[in-house]
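In this view, the complex is presented without one of its protein chains, the others remaining in place.
Per-chain residue numbering starts at 1, and chain names A and B are given in the order in which the chains are listed.
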Amino acid sequence: MGELRLMKGNEAVAEAAIRAGADGYFGYPITPQSEVMEYLMAEKPHERTGMVVLQAESELAAINMVYGGAACGKKVMTSSSSPGISLMQEGISYIAGAELPCLLVNVVRGGPGLGTIQPAQSDYFQAVKGGGHGDYRLITLAPASVQEMSDFVKLGFELAFKYRNPVMILSDGAIGQMMEKVELFDPVPRSKEILPWATTGKTPDRERNIITSLDLDPKRQEDFNLKLQKKYGEIEEKEVRYEKIQCDDAEYLFVAYGTSSRVVQKAVQLARSRGIKVGLFRPITLWPFPSKEIFAMTGQVKGILSVEMSAGQMVEDIRLAVKGKIKVDYYGRMGGIIPTPDEVVEMLEKKIIGG
Amino acid sequence: MAEITLDQIIQPENLVYTKSRIMTDTVLHYCPGCGHGTAHRLLAEVIEELDLQADTIGVAPVGCSVLMYNYMDVDMQEAAHGRAPALATAIKRLMPEKFVFTYQGDGDLAAIGTAETIHACNRGENITILFINNGIYGMTGGQMAPTTLPDMKASTCPYGRDVRMMGNPLKITDIVATLPGSYYVTRQSVHTPGNVRKAKKAIRKAVEYQKRNQGTCFVEIVSNCNSGWKMTPADANQWLEENMLPFYPLGDLKVPEE
Partner (left out) sequence: MTEEIIIAGFGGQGVLSMGKILCYSGVMEGKEVSWMPSYGPEMRGGTANVTVIISDERISSPILNTYDTAIILNQQSMDKFEKTVKPGGMLIYDGNGITRHPERKDITIFRVDAAEEAARMKSNKVFNMIVLGGFLKIKPLLKMENVHRGLEKSLPERYHHLIQLNEEAIKRGMEIIQEVYQPA
């Protein structure tokens, strides 16, 4: 068993980054995720593993530092919260276009604009539909506990390098700020491997390596896009992750991720105490979305309630998944308000069971 | 007198100039008379002379030199507009033993990328920045640049830059020289053979000094844009001398204390 610690989600991300053998972290302070860089700086990762940690002048600089480091084949990451992630979108599009591996952590707060510093899930579209320009995808992992904040750093880097694709951990202020018990994984040494595509200096035994997302030739640009789409198809085939809680006998289904899924677990207990057979389907990868697995539930359950801290974003993907076979509705809160289990059960009764 | 054949001329002892092997065989897309080609060549020659090919990582900008990586036979990254110093910061910090340079135009370095330029130089990143200042946006078709001179015409200031309305040209190199993190700051040009030779010496210093890990080395090259300026190459060089150089005087702005 790994080392047990009581940590904030943000601290778990930082500790996991050092343990995962990250080469570099580049970030800019923003509530509610500033503990990531604070923890890293306090830990002196330069002494622990040689990891570089740098406070950039902006999120714009931070994401482009990530680009520069990732293009050298290094394990690099950044973290921010919603407004900062918006500022990074150009860089994220370039990173996806240059097929660079990296880890992005969004500890989501309510928007739009400066919004609030309280937790929200209103960046779902931005994460899974491509927040920047062009046809690209981010592998999006949604942790629902501090443990997963730690575990998904390691998993995120693995997936990023497996597919040469940016991976986003889509968390929120509640998971970032709360403390839970974490079993830390054993440290992995930083990789010394020189990746064949990376810009590490042109040696006589190979052609020069160029990292770019630019190709002005339409045919080649289309071919490149087709290649990207093929990669995304493969990821959709192989990397869907989800968890089912009390679904075996369920007649109704909640779908929720992250903090909402925690509230909904309590709502499931509450509903079942009132005799309502309801289960929770928790997507862990928001992209690729577990569409087939949710469709498979339509033979069993009579209706689905999507519970989100947004105006209803994931519910669109659920509707696409069930293809109109059963009723799908949404309940959520915004502005940093977290729905309560009572509200959730009430809405299940009103919108799905009674509706 | 016997006739001399071409084969007799092409002999090693007659060689007076050869293209650096750090330049690829790709034909440059730059307009005839443009300073970019010369600046590329000087950097390539310095990399070759210092035997740095295997250690070099370059960062190309957005602007006319966006395709620089097609011409230089070194590992290169293409940055988003203005962000080259951020990329270079990470590259150098993650691989401190490498030679890392950015090559940026005036729009890239002194408008959209001002923050990255200032902060990278102020942190004293051990990188080398080549800054091509031709007072105009070349690639997008001759719009006003941060460095466009007062009253100078561009497509977005067709009656000349009215500084009361459009603001003043930015002497960013002067600002960089005041930052504690910059180590060597110089302004050069490549519009005459003499200036080319001086510029090469400056670039060589800016490359060599990176090994000292003392801070950012910054070389501005005041250049021309005969297409954007709507002049012949010869006229453009003369205009540069008469108008650009009085505003952007050549010479060292900051030199290491030896």
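Everything that follows uses one rule, which is that a residue touches a chain if its C-beta (ideal position, glycine included) is under 8 Å from a C-beta of that chain, and two chains touch if they have at least 3 such contacts.
All values reported here derive from a predicted model rather than from experimental measurement.
Undergrad: Specify the shown partners of the omitted chain in the complete complex.
TA: A
Undergrad: Which residue among A:49, A:177, A:199 or A:213 touches the omitted chain?
TA: A:177
Undergrad: For the chain left out of this view, which of A:190, A:266 or A:319 touches it?
TA: A:266
Undergrad: Can you name the residues of subunit A that touch the chain not displayed here?
TA: 4-6, 31-32, 117-118, 173-174, 177-181, 259, 262-263, 265-266, 268-269, 338, 340-342
Operating definition for what follows: only the chains that are shown with their structure count from here on.
Undergrad: So, what's the distance in Å between the C-alpha centres of subunit B and subunit A?
TA: Distance between chain centres: 40 Å.
Undergrad: Inside the complex, what are the residues of subunit B that reach subunit A?
TA: Touch list, subunit B to subunit A: 53-57, 59-60, 66-67, 69, 72-80, 83, 86-91, 93-95, 98, 115-116, 119.
Undergrad: Mind pulling up the subunit A residues that touch subunit B in the complex?
TA: Its residues touching subunit B are 23-24, 26, 52, 54, 56-58, 60-62, 64-69, 71-72, 74, 76, 90-91, 94, 98, 199-204, 208-214.
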